[in-house]
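What follows is a single structure, and I will ask about it in a moment.
In this view, the complex is presented without one of its protein chains, the others remaining in place.
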Amino acid sequence: MTTQGSALWPIGARLSRVEDEPLLRGQGRFLADLKRPGMLHARFLRSPIAHARLQSLDLSSARAVPGVIAAWSATDLLGRLALSRLPVAMPGKAVRGPADPPVLAAEEICHIGEAIAVVVADTPFAADDGVAALRPLFDPLPVVADPQAALDPGAPLARAELKDNLIAAFESGYGDVEAGLKDAPIRITRRFRLNKGAAHSVETRGVMAEPDPVQPDGLILWSSTQMPHRVRAVVAATLGMPELSLRVIAPDVGGGFGPKFVTYPEEVVIAALARSLGRPVRWIEDRAENFVATTQERLQVWEVTVAANADGSLRAISGTLVQDCGAYLPYGLTVPQNASTNLLGPYRLPAYRLSVRCAATNLVPVTPTRGAGRPQGTFVMERMLDAVADAAALSRIEVRRRNLIAASDMPYRTALQTRDGNAMIYDSGDYPACLEQAVSAATALGFGQRPASSPDTRMGVGVSCYVEGTGRGPFESARVRVDPAGQIEVSTGAAAQGQGTATVLTQVAAAVLGVSPASVVIRAGDTAAVPHGLGAFASRQAPVAGAAVRLAAEAVRDKALRVAAARLEVAPSDLEIVDGVVQIVGVPGDGIALADIARALCGMPGFPLPAGEAPGLQADIAFEPPGLCYANGVHVAEVEVDPLTGQVRVTRMLVVHDCGVALNPTLVEGQVIGGTLHGIGMALHEEVLVDAEGRIRNAPYPASVVPGAWDAPKINVLHRESPTPFNPLGAKGAGEGGTIGAPAAVIAAIEDALRPLSLALSELPMTPARLAARIANARP
Amino acid sequence: MTPAAFSYHAPSTLSDALRLLEDGSAMPLAGGQSLMPTLIARAIAPGAIVDLNRIQDFPDVELEPGRLRTGALVRMQQVIDHPDIAQNLPLLHQAVSHIGHRAIRNRGTLVGSLCQLDPWAEVPLVACALEASLLIAGPSGPRQARFSEFAAAPNRPLLAPGELVVAADWPLWRPEHGAGFSEVARRPNDPALACAAALILLDENRHIQRAVLAIGAVCPLPIRCHQLEALLVGKSADDLRAITTDMIEADLSGHVIRDDALADAAYRRHLAPIVAARAVEQAVSRAR
Partner (left out) sequence: MTNRIPMSLQLNGRSLNVAIEARETLADLLRDHLGHTGTHIGCQQGHCGACTVLVDGNSVRACLMLAVQANGSIVDTVEGLAPAGEPLHPLQQALRAHHALQCGFCTPGIEMTLIDLLKRQASPTEADIRAALAGHLCRCTGYQNLIEAVLSLDGNKGPGWR
């Protein structure tokens, strides 16, 4: 009935968020805010050393501390687990060795912060006292602290069970790269180093578990997680309990950004403790722990050669990528896989080959943070294009014009496959028009014309283009139900981490059902809401969960119309729903309220249901997107550089962003602005500094690496809409695009500001110290 | 994390506090902005905490001819708001506005920063430049110590067991002097990577009569640049050559250059002449 992409209020409206009021009042319910009667407090003993044999651990000193109820090591857990390792491996042939993390480290400790034991007490103080009383003894083993060194022949093993540290290897590519490279008029090789970073959400992790008061042998687990259904699957399997007996709930989550979609050992341990002790147990991660117990991202070293024609058009890209994976693979190879495919960007690239080697090291395990490897692939492509532009004496904008995929080529079938084996197809988007819009908007705003604020500083402008595969499947679930009071209940496997998921889903349901948003209630982040679900990652809540909700709401609407039509003796096509009342089109009054229809479908014992319908005014849908839908955008960055100190300030940013139909433009802008600042942080400051012993040198200070209010430029956001054909909303994901394109634009802008020095900046973050050193080396 | 257990005392007089501090495992607590994180992380585990915040005996801000006295509980924010300090100690006033954020400054104390002796801290740098002195009370009676002696090592003031700093005395320069302060940090109010404090007095011909230059955050403790100061004396304010790396090197030689997660030694070395030049320039421009 409603055509895809057409605005049906409040889809597309700048609705204020339904989440806001309790959060503003301080009535949010984050993990650390949850309390249960008789709750115990857990603390973990973590390794201060990156690689060692655990020689001995005497728990009696902890057990003797007043207030301590229990202390467990891996040995104590053994009898309580069906599996000693978390079954988190992802399908695929690239992984070459065991990579699942243990629940508690038993004999070999493989990264700093790895959990060795847990102490449970009646107060957090006593739990810390218990951990402080423990004196583990370690036999140090050689530390593998660098992925390249890890892959050198004869390097010590990061984990004794491995044959070597090459934990995974794969190739991405297509076409005749040799032909492309041969005799190319322009041929440039660059190395890139993208240093380790982390998500640093302001809320750390936490887990609470309690025996289910209603279900015998049941357990309720709360976790600050982005993927409750996956947590349920992994924890149930590890504990050897049926999934039916385990309910996992994500409360309000204070930012996820990736690492909170990993399932962690702590979730298993806390569940096991609650089960065994028969009492609620809660663990709150502190900031220092967050630096070593929550996953991190990157360290990537690339060596890439680009070949182009004299007119700047690309011929081939060939290269290698060494990816640090840390000690285990709790979430597969997403980062290098996405980096390798996203390198293509919105460009025509005739031939491509990237050889990826993933190293096991004694560092904290690597999983995606915002952008999930795409910012890195985009960064490499954008920097190579800038190098081609300089070599071809073209402007950096012109070189992009000459390589962008044309609108008439859409949908554009690249020759790559995504990790699920499907062809990577860009479904919709007008990349050249997006670039032109960005260029003219930035020009109109005076980018590049603003004078420096002092005689010693220099201004510069940089541009980057990106694409992002969003709406990752394989599915998301939604149940829409109208209850007899007329309230619309939307249950979904979607999970929120602050992006306004509930608001967007409310808008979709309200639009389709013709009700006020106030009568919609969203149940998300709870495995009891729907039997199957995935959750929040890869910019998918709007396109996948939103689509599921739309389809379910349409099914409910169609059912309501059928029932009403039978009662009113008209055709369903003669009816509409206005303010929750089904009425004849244009004839208010004399309608039937949805609540009445819902009541009728509840059934009375012995009486038939209306019109041969199934019970309940509800529908369950699992939406399976046919493929990733590709958002795209252009970032223009204006920076001010102090060549003396190397300090860089991003003064302004412009982002032209296309996420298809924007379900709530205000929320989309919020994601683009927040994501862009996140990317600026990646470009200039974000780095987890690791020493040769695998210890983190700049823990536990997130403030030194995360952008603050003084780092935040004015970010102008312009929307474009290229609806996707892959879901009935026409919407694409919006959560990560800001991050994906920002780093390349910022670095390009720095090079522009220092143009006479012809710097080729290829390391992230480009901290003041690094930039000052590069400037000093470049000066004659 | 949470602190290890300790007994808590909140004396209302200085003498009560000193008595409690005779216990070797007792630590004083004033602003707490440095102490509390270490306590919470269990990096330290004192047996007792002696809270100084209820003591009435400390001086407040007292302006006397030639010096300004700040008592142990004078907060950083008070330093920014106090008109006597803005007027008479512009260097201190300017330096403190680079510190932390309002909530930190509302609790953190000036004297606390002097006792903490963090290498990157602005207040010890100013104390070094102004040649401040500390009034100390203890079991052996009251004494006065020059900052240069007091600052024995980073995070290790020269205090005997049971001693407590009661106030800091800041010598005043003539009203015509110019004060300059320059800092490079990752962002405003982050820990300094390098900072410099300069004081300049001009004679009636606008030649430099007296010059002080101190550099902080580059070495483990703030250092005075005596050789550079000597070079500056006699120069015309309107004809100052730029402070070059070589000129600073002479004063830095023999000192350890800090290398840590925030910045390596090479970058700090690079920044030292930059902040020095900026501070001197500012001081000269403000001298009358």
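Residue numbering begins at 1 within each chain, and the chains themselves are lettered A and B in the order written.
Please note the rule applied: a residue touches a chain if its C-beta (ideal position, glycine included) is under 8 Å from a C-beta of that chain, and two chains touch if they have at least 3 such contacts.
Quick caveat, the model's predicted, so the values are computed rather than measured.
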May I ask which residue of A:Glu114, A:Asp146, A:Glu203 or A:Asp427 touches the chain that does not appear here?
A:Glu203
Using the touch definition up top, pick the residue from A:Gly197, A:Pro211 or A:Gly254 that touches the left-out chain.
A:Gly254
Pick from A:Pro136, A:Gly500 or A:Pro765: which residue touches the chain that isn't shown?
A:Gly500
If the hidden chain were put back, which of A:Leu8, A:Leu23, A:Ile188 or A:Leu445 would touch it?
A:Leu23
From B:Met1, B:Ala179, B:Val218 or B:Ala272, residue that would touch the chain that is not displayed:
B:Met1
For chain B, enumerate the residues touching the unshown chain of the complex.
1-8, 10, 29, 32-33, 36-37, 40-41, 49, 51, 53, 77, 100-104, 106-107, 187-189
Which positions on chain A touch the chain that was left off?
16-17, 19-21, 23-28, 30, 32-33, 35, 125, 199-204, 252-255, 257, 286-287, 497-500, 666-667, 669-670, 673-678, 700-703, 706-710, 712, 714-715
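Everything below uses one rule, namely that only the chains that are shown with their structure count from here on.
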So, in the complex, the side of chain A touching chain B is made of residues 124-125, 128-129, 132, 286, 288, 644-647, 685, 689, 697-698, 703-704, 708, 710-711, 768-769, 772-773, 776
In the complex of these two chains, what residues of chain B are touching chain A?
1-5, 41-42, 184, 186-188, 190-191, 260-264, 266-267, 270-271, 274
